[in-house]
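Every protein chain but one is kept in place in this view of the complex.
And now, chain A:
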Amino acid sequence: RYVRQLQRLQLLFSPTAADARGARQFVEEAAQDFARQHPDVVLYVSPRSGPGPAPVLRAEYLNGTVRDELIASKTSEEVLQLATKLANQSGLDIIRIRKPFHTDNPSIQGQWHPLTNKPSILTVQGPRLQPQ
């Protein structure tokens, strides 16, 4: 069955800083709907007062990866899009995929080896036996 890999989203922002306006609007308008649509993700909203670091959306996945995404100077819709993107990702590292294909069954009829189509020692080769 499908198990959503996103465990929890932490929304860390300041209630007064100017670039956290999108985050504040997201919390006021869209955060509850997002939480209702994704009941398996725990959404923590923690405003930290005073001049702190930039507003960040921290995503924790089931395999332990923690991903921080800056939401400074983003609108509420962009933050919602970012949150849905994180919710649909798995926690694997985002690195270059070497090949766009992968298969668990590389060979269906058996991989070729030098003896595949060679007749075995036991087959007797000789003049065809006449039916009697």
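Keep in mind that, in the parts below, a contact is a pair of C-beta atoms (placed from the backbone, for glycine too) under 8 Å apart; a residue touches a chain by one contact, two chains touch by 3 or more; residues count from 1.
Quick note on the criterion: contacts and distances are computed from a predicted model.
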### Query
From the names "GPI-anchor transamidase", "TRANSPORT INHIBITOR RESPONSE 1", "Large ribosomal subunit protein mL44" or "Septin", which one matches the UniProt record for the unseen chain?
"Large ribosomal subunit protein mL44"
### Query
Of A:16, A:32 or A:63, which one is in contact with the hidden chain?
A:63
#### Entry: Positions on chain A where the hidden chain makes contact
1-4, 7-8, 10, 19, 39-42, 44, 46, 50-54, 62-63, 70, 72, 104, 108, 114-115, 118, 120-122
